[in-house]
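The complex appears here minus one protein chain, its other protein chains still in place.
By written order: A, B, C and D. Residues from 1 in each chain.
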Amino acid sequence: MSLINSVPEMVITTKLDEVLNWTRKSSVWYMLFGLACCAIELMQTGGPRADLERFGAAPRATPRQSDMMIIAGTLTLKMALRTKVLYDQMPDPKYVISMGSCSNCGGLFQLAYSVCDGVDKVIPVDVYVPGCPPRPEALTEGLLKLQEKMMQERWLVKGSAAQAAA
Amino acid sequence: MSPTEIHQRLQDQHTDAITSFEAAPLDPFVLVKPDSIVEVCRFLHDDPDLAFDCLTNMSGVDFLKEDYIQVVLHLYSYTHRHAIVIKADVSREEPSMPSVEAIWKAANWLEREIYDLLGVVFTGHPDLRRLLMPEDWIGHPLRKDFVEPEEYHGISTRRESLLK
Amino acid sequence: MSLAGYEFEVQRDDGLATEEMTLNMGPQHPSTHGVLRFVVKADGEIMRTALPDIGYLHRSIEKISEKVGYHGFMPYTDRVDYVSAMQCNQGWAMVCERAAGIEVPRRGEFCRVIACELGRIASHLLSVGTMVMDIGGMTPFTHAIREREKVNNLLEDLCGARLTFNYMRIGGVAWDLPPGYTEQVTAFLDQFEPLIDEYNDLISYNKIYVERLANVAAVSKEEAINYNLVGPNLRGCGFQYDVRRDEPYSIYPELDFEVPVGTGEVGTLGDCFDRYMVRIKELKESCKIVRQCLEMIPDGPVLARVAKKLKPPVGDAHVRVEASRGDMGWYVVSDGSEFPYRTKIRTGSFSAMSIVDKLSRGLMIADLIALIASLDVVAPEVDR
Amino acid sequence: MASSIGQYLKHAKDAAATIFEGMSVTMSHFVRKPYTIQYPDRTAVRVQDTLPLRYRGILEVDLEICTGCLACERACPIDCIVIDAPKDKVTRAMLLSRFDIDIAKCMYCGLCSEVCPTGSIHHTTEFEGADYSLESMIRRFVKDPVLAYKAKKGEETDPLIAPILDRGMEFLAEWAEPVDMKKYKKDQEEAAS
Partner (left out) sequence: MQSFIDGLIASGVFGGLPAEAIYPAMMFLFASIVVFGFVLPLVTITIWLERRVWSRIQSRVGPNRVGPQGVLQGLADGVKNILKEDVVPDAADRPLFVFAPYLLVWGFLATFVVIPFSSALVIADLNVGILYIVAIVALSAVGVLMAGWASNNKWSLLGGIRSAAQVVSYEIPAGLALLPVVLLTGTLSTQGIIQAQGWAPWDWFLFHSPFTFIAAFAFYISALAETNRTPFDIPEAESELVAGFATEYSGFRFALFFLAEWGSLYVTGAIMAVLFLGGWQIPTGWTNNTVVLNIAQLTVFFLKAYFWVFLAMWIRATLPRIRVDQMMSLCWKYLVPLGFVNLVGTAVWMVIWPEGNTFVPYLMVVGTLALLVIFFRRVLYHLRRAKPELYFNPAI
């Protein structure tokens, strides 16, 4: 990116940014990573009712090819360490949707001894989706929110690339 | 066979092993000395009139005030369609009792779970490791005096409510 | 190999020595149905062992019950087995009712059974769907999910949630059937029953599918009982036992339904295909039960008045419920206070998981997937 | 596997026949309509409007009819509702100064709305609440402290409050009415005899 970064800050880079963001947002491949109850709704979101693939979001089995990780369900302490590893395996730019109360903040399992209260303790989260579990449309809305966020990113404009990567 | 009859039959064979029998509760149970649990269970499993071929449930209950851990076995016979509850009390300080894994394979994981969550050591168990909690977890969470650790591998287990 | 942590082994040795390959299947793996991990020792494609490592979804539900009270624990039971939460609701309600001696209105029992059987349809649909997905067919999975969505819609009309119902209360159910529900459910059943046949045409007897499942991981009846396999897994071995029929509870004795068993129609008795087929047949039986219930349902109240702070007498109670994954044991110890002293849930998946190690020896890696899918393991039910 | 030629051919025939059948099923789906609900923009009706009244979506509070009884706060097993309702020392009236619900934490179980005497706190059919931070997901219903509602004897007469109370009662009516089983049985027996 260093070469492109030397391009002066111009309208054209902003436009180009928009095109790049557009490709990114139109092809959000999410990792097949279900943890608990929300995983069923995640499956159903990929199913005929909500059909996340309309927005170009296809499931991938491996973190290496995914752009987005949907933390669907309760994150236990035992699993939290693995989740971190999986997140690290994803190539940049990567996004995280925290789906449901449990991964937002522990939800109803805050009382538990073995649950990591909130996935944001382990990895950064971009969008939180409420619900226990969120219905497929709610997750779709979460994806749309994430797309909005993606469109606002500036990769080519000086300095912000490093900022966004951080 | 009714629980009373089952107890009678058990009493005839293993008098020393049985501490008491309660017929009044919802699920009548036989309280057994932990050391002789294997012979009692072996008899219950092998005797053709009893034929308890299935261990449906096995749980541990930590009685903090009374200072013992109770291991509860729910037995069921598919052959005769009758059930009985076997209980055994072990001390809280050094909880230990023989394993019934050799009789019912189902006990393998159930015992591991009780070991994991309550710390009861089942002697003679082929593979007594933690089942649910991570290997490096400290303490047995289902004990009544278990204190939740502050953090695990750098992940804090507390979370302040945003409402407070 | 250690089961504790995430290891990264770099295998770069010289020479041509052969060695067993240790594969970590999971915790994130597309076909482990949630977070399970198998430590597979394989010689090429053949497995020596597949040790399950569970607990990645251990959410300490049993401990939480000691903190939230009898009524407050009801939402948590949904999460024990989220795929068929209704039966978990029923299990908890029944064990509390038994411990505290509460009677449920008759209409309430009917509502429960209708909800449970719809839940069973939803659960089995997911089970057979994911099974095909694990074998590699994507379309049958989506078709199953599509029908499941319709059941979810029905349950949503009934109790306002798609997955975590929290429908039942100690003493009955929280919502009566909505107006026009009978017609709605009948319309669904009418269009669903032919689709089971379509599903069979599409995939069940497909040659590739049958070849993948037949003769794989057969369980004998004795072995199944010794390992305490329950529900469809037990019936898949040809042993006709159903808690609903043999230890009847609720209104099941009044209903007329079959208990399908495995027949070994394409291979050995008790193989993966038999377990799969039992579920397909149970779908039809559940439809039958729902139809009967809708016909027989009486008028009246659905919920008995129960103390806000329920305090069952000192003692313990154990009930068994036929959940979608089989006989589910609920055990509650009461110390006379408003909080349960100890709750223990013995689930079907737990014992099903414990047999995986034994069954997996000598199978191929692809068969392990079929085996797990055919046992219909749901991770939170194993870990709770 | 194929021990004889007959069996060998049978395998091939089975494979061809079942694949043929399966392909015909999938082919038939080309002419069936897709089932997808094209949320959010390509639907005739908002998805929210098609959900049943019982649907347990995001919680909402009608402060006009909140009695400040704190039943919901107590019923919640996970403390995701916080209500501050101090009693005004002078007027002896209850003043609602805070009514916060953390929708990120809520488990949408309905235990709170079940115990509400007026249907003030209820689940809506709304499910859209995704946001970029957890702080913004807290719903703060009290802007300025308001007086708690006091149930009147008889009909509600205030034209502002009456429709809201009616709506609340509609929500309440969805819930099953608990009966005293002993009394109910006695009544039944009497009716039978």
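Rule of thumb we're sticking to: a residue touches a chain if its C-beta (ideal position, glycine included) is under 8 Å from a C-beta of that chain, and two chains touch if they have at least 3 such contacts.
Nothing here was measured: the structure is a model prediction, and the numbers come from that model.
Chemist: So which of the visible chains would the left-out chain be touching?
Modeler: Across all of the complex, the chain we cannot see touches A, C, D.
Chemist: Pick out which of D:Ile37, D:Cys76 or D:Leu165 touches the chain that's been left out of the picture.
Modeler: Considering all chains, including the one not shown, the answer is D:Ile37.
Chemist: Among C:Glu62, C:Asp81, C:Glu109 or C:Asp134, choose the residue that contacts the chain missing from this document, as touch is defined above.
Modeler: C:Asp134
Chemist: Looking at the whole complex, which of D:Val47, D:Leu165 or D:Met181 touches the chain that is not displayed?
Modeler: D:Val47
Chemist: Looking at C:Ser60, C:Ser123 or C:Thr142, which makes contact with the chain not pictured?
Modeler: The single option touching the absent chain is C:Thr142.
Chemist: Can you list, in ascending order, the subunit D residues touching the missing chain?
Modeler: That gives, for subunit D, the contact residues 1-2, 8, 12, 19-38, 43-45, 47, 50.
Chemist: Taking the full complex into account, what residues of subunit C touch the chain not shown?
Modeler: Per the touch rule, subunit C residues meeting the hidden chain are 8, 10-12, 21-23, 29-31, 44-45, 132-139, 142-143, 146, 149-150, 153, 187-188, 190-191, 194-195, 197-198, 201-203, 206, 208-209, 211-212, 364-367, 369.
Chemist: In the complete complex, which positions of subunit A touch the hidden chain?
Modeler: 20, 22-24, 26-27, 47-49, 51, 53-56, 58, 60-62, 64-65, 67, 89, 91-93
In the analysis below, only the chains that are shown with their structure count from here on.
Chemist: Could you name the chain whose CA centroid falls nearest to the centroid of all protein CA atoms?
Modeler: Smallest centre-to-centre distance to the global C-alpha mean: chain C.
Chemist: What whole-number Å value describes the gap between the mean CA coordinates of subunit A and subunit B?
Modeler: Spacing between the chain centres: roughly 44 Å.
Chemist: What positions in subunit B touch 2 or more of the other chains?
Modeler: 132-134, 141, 162, in rising order.
Chemist: Where in subunit D do residues touch two or more of the other chains?
Modeler: As it turns out, subunit D has residues touching two or more other chains at 35, 77, 102, 105, 107-109, 134.
Chemist: Using the touch definition up top, name the residues of subunit A that touch subunit D in the complex.
Modeler: 48-51, 54, 101, 104-108, 110-111, 118, 120, 126-132, 134-135, 137-138, 140-142, 144-145, 149
Chemist: In their complex, what parts of subunit C are in touch with subunit B?
Modeler: For this pair, the touching residues of subunit C are 2-4, 54-55, 58, 60, 62-63, 98-99, 223, 225-228, 239, 241, 246-247, 315-318, 320, 327, 329, 331, 333, 341-342, 344, 346, 350-351, 353-355, 358, 383.
Chemist: Per the contact definition, I'd like the list of subunit A residues that touch subunit C in the complex.
Modeler: 31-37, 39-41, 43-44, 47-49, 61, 63, 73-74, 76, 78-79, 81-82, 85-86, 108-109, 111-115, 132-133, 135
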